[in-house]
Structure formats: structure tokens, C-alpha cells
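First the structure, in the form of C-alpha cells, and then the observations on it.
Of the protein chains in this complex, one is absent; all others appear in place.
Should a chain be cited, it is by its letter among A and B, assigned in written order, with residues numbered from 1 in that chain.
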Amino acid sequence: MTMETKLVGTKIIKVSLIVFGLLIAVMAIFWAGMMTGFRKARFSYQWDKNYNVLFTRGPGHKMPPMGDVRGREFMDANSAFGLVIGVNSSTLIIKGDDDIEKSIFITNQTVIRRGPETIGAGDIKSDDRVVILGVPSSTGQIEARLIRLMPKL
Amino acid sequence: MNTDLDEKLVALYLAGDETALQSLVRKHTTGVYNFVAQLVGYGQNAEDVSQEAFIKAWKSLKKFDLDKKFKPWLYRIARNSAIDFLRQRKATVPLVNTYDDEEVNEADYVVDPEPLPLEQAISSETKEAIQKLVNSLPSIYSTVLKLYYLEEFSLPEIAEILNESIDTVKSKHRRALIKLRELVSEDRNLAKN
Partner (left out) sequence: MPKFSNLFEETVYLAVKDSRLVTPSATLADRVLFAIERKKRFYASVKLAIYSLVTITSSIGLAVVWRIEGSAIINSEAIQLLSLLFSDFSIVASYWQDYAFSLLESLPVVSIIVVASFAWAACASLWMAARTYKTFNHRAVVRV
């Protein structure tokens, strides 16, 4: 094998590896997008299906206007961020910037923090701004694993 | 003639060495000028066409296949530049591609009834006389002879330069020698020598 043949072979291998690597990356990104979309769609469906059970109508509760494009987007299934509009010992109602309400289920696994302190569900008040990390339930709620109260602006 | 050096210089230039390009240009200026002059005549025209040829070659240098030889590639560009020049001037393009394709009689070519002397016996006057006769041939013949004997291109390389088939070039080469032999026969002094 001449030097030229070796070099050409190396170049072909290099290009093939790069193309193959790119294909894998593209497919991985596509899969991640599909998975994320599916999870959001599923959660949004469950939320919608259980809306009347999860939320009571009244002051502070607002259905997203039908014509609002944002209201039509699927909801995040694993997290929530927004203002507390209702709270009791086991449930938190959050309203996000998109005006969509989410029901957050507080379990004994849930860690609630304000600053460096760990607090209880009773310390959460309406109009507190929170960010929540959790797991979606089959009833359209998010089971909170971590609730962090953000500093007031 | 070491033409591997040309390819190395091209590779060096493509890698960023500007002096390699200067070396290439200076090395081939005279050869390209003389080659182009056979089509457009010596003087300013040949210089202008040579310049144009080098610029075209420089523009195409990135596409040059380093596995091939540089000199035939350059000369081909030079030939095309010369033809473009003649077309712009609406001058007659020397018949480099259209000529009588009749088969050459092998008997006229292969058998040499009167063997000629070797190099030691060829006087400088004889050489000059033959050179003049070569220059007096139609350019389609003198070009092939000079590319073959002076520049020492191979017949396939000449075919590449002139954009013709190898058989056509071989045929031209044979015809050129036949025409030259006729001219030598007509020149009695030369025939004696």
C-alpha cells in the first residue's frame, strides 16, 4: 500500500466517523425532542381531563382565553414556576407567566426551601414566587420533590 | 527534469508558503512564454497571454490534483489562454484540432534508407539549420516537436496540454517528422551533412 493510499484511507475513515457521529447526535437530539414533546402532551391531556377535579372556579382562577396561542402549548410535566395562588397542607396551586394553573401535590418526600432553610408547607403563602421540581402524576398533578421559594422582587 | 519539485512547490504554496509560488512562476515563465509565442507570436502579446495564463493557473491552484503533474496542467492553461486571446482578436486560431486525419503510410516513416550521423558528428551549424526548419513548420507541428524534444513532455502529457487524443498527437508527431524530413531533403547542404 502506498503512502497516498494510506492517507486516502485515513481521510475516508475520518470523514465516515464524523458523518456517523453527526448522524448519531442528530438522532439523539431528535429522540430527546420527541420524548419531551410526548411527556408534555401526555401531562397536558391529563391536566385537561382532570381540570374540574383539580381546580375550583372562583377568584384567582382563570381559564386561559381560547384564542391565546400560549394557552395551547403543552405544559411542562416535570416542573413549575410561578406565583402561589392557593395552598393547603397537601396541595399547592401555582399560576405561571402563561396564566395556566398547575396543581402541585406535596408529599412527605417533598423538600421545601427558602434560602438556606428548609421550611414546611404551612410556611408557603399566597403570592410567593416558587420554582418546583417534580414528577408528573396520572391525574394531571405534579408531585413535588423540591419546592424553592424565590426571593421577592 | 525534476518535476516532482513542481508538485512539492504547489503543496508548499497551498500550505501557506508564498515564496513557493514565486519559485514556480520564475521557473516556468520562459517556457510558458515560448510555448504561447508559437500561437500568438513573440513579443508583448506572448507576455500578456503568459501573464493571463499564470493568473488563471493561480486561481485554479486549489483545485489542482497533487497526484498529477503540474507542468502539463500549466501548459494546458497557457494554451487555452492563447486561444482565448486569438478569439478575442478574431484572429485565426492555428489548426490544432482540425487537420487531415488520413492514415500515415508506415513505409514513409519507419524505414530510414540513409542513416544520419550521431550527436558527435552533428555540427552546430547543422543543429541550427534543423532548428530553423522546425520553426518554419506549421505551428501545429512545431509545437508538438518542441513539447516532445525540448520540454520533454511525454505524448500523453502533450495530449493533455493540447486537449487531444494520444493517437492524434502521435499522428501529428509522425507527420511533423515527415514534413521535416522533406524540408531537410530540399535543403541540399543539410542533406549532405
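Here is the rule we go by: a contact is a pair of C-beta atoms (placed from the backbone, for glycine too) under 8 Å apart; a residue touches a chain by one contact, two chains touch by 3 or more.
Because the structure is predicted, anything quoted here is derived from the model rather than measured.
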item	value
For the chain not depicted, the shown chains it touches	A, B
Selected from B:Gln51, B:Asn80 or B:Ser139 as touching the chain missing from the view	B:Gln51
Absent chain, residues of chain A that touch it	32, 35-36, 39-40, 76-81, 96-97, 111, 113, 131, 133-135, 145-146, 148, 150
Positions on chain B where the hidden chain makes contact	18, 21-22, 25-26, 29-31, 33-34, 37, 42, 46-47, 50-51, 54-55, 58-59, 109-110, 112, 115-119, 122, 126-128, 130-131, 134, 145-146, 148-150, 152, 177, 180-181
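Basically, only the chains that are shown with their structure count from here on.
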item	value
Intercentroid distance (Cα basis), chain B paired with chain A, Å	76
